[in-house]
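Notes for the one structure printed next.
The complex appears here minus one protein chain, its other protein chains still in place.
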Amino acid sequence: MLRFLFSRLATFFVTFVGVTLISFAFIRVIPGDPIIVMAGERGMSQERYEELSRQYGFDQPLLTQFWDYLTGVLQGDLGQSFVTKKPVWDEFFALFPATLELSLCAIILAIALGIPAGVIAAVNRGKFFDRALMSSALVGYSMPIFWWALLLIIVFSGNLGWTPVSGRMGLLYYFPTPTGFMLIDSLLSGQDGAFTSAIRHLILPTIVLATIPLAVIARQTRSAMLEVLSEDYIRTARAKGLKPWRINGLHALRNAMIPVITVIGLSVGTLLAGAILTETIFSWPGIGKWMVDSIFRRDYPVVQGGLLLVAVVVMIVNLIVDMLYGLINPRIRTRK
Amino acid sequence: MALLNIRNLSVDFATGGGSFRAVDGVDVTVEAGEVLAIVGESGSGKSVSMLAAMGLLPWTATVTADELTFDGKDLRNLSPSARRKVIGRDVAMIFQEPMSSLNPCFTVGFQIREALAQHLNLDRAARKKRALELMEMVGIPAPEKRLNAFPHQLSGGMNQRVMIAMAIACGPKLLIADEPTTALDVTIQAQILDLLTGLQRDAGMGLILITHDMGVVAETAHRVAVQYAGWKVEDQPVKDLFQTPHHPYTAALLAALPERATERRLPTIPGVVPGQFDRPQGCLFSPRCAFADDRCRSTLPPVQPPELGRARCHYPLMAPATEEAQ
Partner (left out) sequence: MTDMTEAAATAPKRPGRLAEFWQYFSENRGAVIGMWTFGILVLLALLADVIAPHSATEQFREATLQPPVWQEGGSWTFPLGTDPLGRDMLSRLLYGARFSFFVGMVVVVIAATGGILLGLVAGFAPKWLDTVIMRLMDIILSFPSLLLALVLVAILGPSLLNAMIAISVVLQPHYVRLTRAAVINERTRDYVVSARVAGAKLPRLMFITVLPNCLAPIIVQAALSFSNAILDVAALGFLGMGAQPPTPEWGTMLAEAREFILRAWWVVTLPGLAILITVLSINLMGDGLRDALDPKLKRS
């Protein structure tokens, strides 16, 4: 396990440097001089240009620039937003809880529905349940989620008026947000209806964001279960006279979880990509909307820093998934 | 009354190329305390017939039989829950690949205790004690340590011992061993066979040994059934079978044993067992049979009386094997 951990950490570090290199390269491959872009249409004096150039280190050799950037990143210095003049790092962490809250709700929903659906489909292979579940999963998997979001808004916000169209919290409520998680903060605030408002705001974005991971998890669980159910040890379990729920729910599912965990890890990338669309549509003040807005505002330090931080989040989640994978698969855990 | 009684068992598999009959009209009888060997090449349906009796075949298989009783109970119309009370307790089975037959995600101790928990009314401590006893019985050294080992940490031989411990955990009346030694090293093979026959003798249980190794048969079995392409082609007590095989296929199998070789080159049986797409008309063995004539190639052979080893052949052999081989 220790060696496994170590090799994963080494890979993590190499990938981290690579990801940093890519985000470093980003601002330098944009056509045109970034400082002139920054100045916008107003233009600037020669002295101001040189001053900014020194400030951002553009007068240094590339290698030195990269070294400075890398050490800066490691100390949490990702530069300043052109627009708000606030450090990118601070902006990211102010908005990250919103994305995290939404993503966690989505992935929990996807797992809680996807794994049982996959198991039920596999056990009833070829029957009505299997066909119905897998057809819906395929539709979900093929869904353009930005359109799906609009449809849900038409039906639930427009026609039925059940859910709000955008944001995280009703305008009537105002309270401090120490954790950044609206569900927790609204409870802490003790204001009547704040918690319900938080939930009502969460429902549609969660459904939209969970759709594809849910479909992927259900499909993967089914095919992993089908594969496992034809293994010799399942025959052994049946030969022992075990009850079907124990064979399917323990012996088979435990083994089928190994590929499913991988897929859950991979869907974190899908989730963050989906968050870009979902947050934009529901005006959810998170990382995805922040990135899209910054791209449109040509706020390059934010795009650069955000790209790096999002990649690091994905990498950390993948690392955690790898560890989980080791925990659930004894063949890796006990390898000396 | 026989312990296990199967009459006219057939198994069909639905495949992409249509239905395939893997077992065709097979009869199996095992008495309490008897060792029956079922012999045949790969693809002869010997494992499938036993898996069918246990109800362990995948959903693509259709099983039909005129009679399928174990210990007086009709297994065909037993409810699933009633069947689970028999399977694993009174009939147990061990398989060819010990490495893949144990669940890689659970310790071997857990898997043995699970069998005990399913069928016997023991508390936690008693289960652990019994598991240790069982592991000792099957000759696993340092059982306390092995109890917490995962299957991939043990050798194939050790895993097969674990499988045997699991199978005999609830004191079965019948143990079905499906090629229990094929995947193991030669030295381990003999140990496992000794273990199985020892356990069989001590407990007085019935044992069905599925194998393709005639040497194993000679050493362990009381009675032998020979299967070919889903047919049972011969059924005799072991001594008689080795002395006077009545079916040409049995004779050819025996002639191929190195101990029996009379010439410098070992005789072989040309060709392979017919598969889904090359089943001959008439006798299934006719394309490979040295004695086949037009009748064999066109008409299904009858089953001969017990005196002729229930041979499924138009022209059963009468003379002792040694002469035939020449």
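Should a chain be cited, it is by its letter among A and B, assigned in written order, with residues numbered from 1 in that chain.
Note that in this section contacts are C-beta pairs under 8 Å (C-beta built on N, C-alpha and C of every residue); 3 or more make two chains touch, one makes a residue touch a chain.
Remember, it's a predicted structure, so these values are computed and weren't measured experimentally.
Colleague: Looking at the full complex, which residue from B:Ser42, B:Thr60, B:Asn148 or B:Thr299 touches the chain that isn't shown here?
Modeller: Touching the chain that is not displayed is residue B:Thr60.
Colleague: Check the options B:Pro104, B:Gly156 or B:Pro280 and report the residue that touches the missing chain.
Modeller: Per the contact definition at the top, the residue touching the missing chain is B:Pro280.
Colleague: For subunit A, which residues touch the unseen chain?
Modeller: 11, 14-15, 18-19, 22, 26, 29-31, 135, 138-139, 141-144, 146-148, 150-151, 153-154, 158, 223, 226-227, 269-270, 272-274, 276-277, 280, 291-292, 295-296, 303, 307, 310-311, 314-315, 318
Keep this in mind: only the chains that are shown with their structure count from here on.
Colleague: With centres defined as the mean C-alpha position, give me the subunit A-subunit B separation in Å.
Modeller: Computed value for the inter-centroid distance: 53 Å.
Colleague: Spell out the residues on subunit A that touch subunit B in their complex, using ranges where they run on.
Modeller: 125, 230-233, 235-244, 251, 254-255, 328-331, 334
Colleague: In the complex formed with subunit A, which residues of subunit B make contact?
Modeller: 51, 54-56, 58-59, 80, 83-89, 92-93, 95, 97, 100-106, 114-115, 118-119, 150, 152-153, 163, 166
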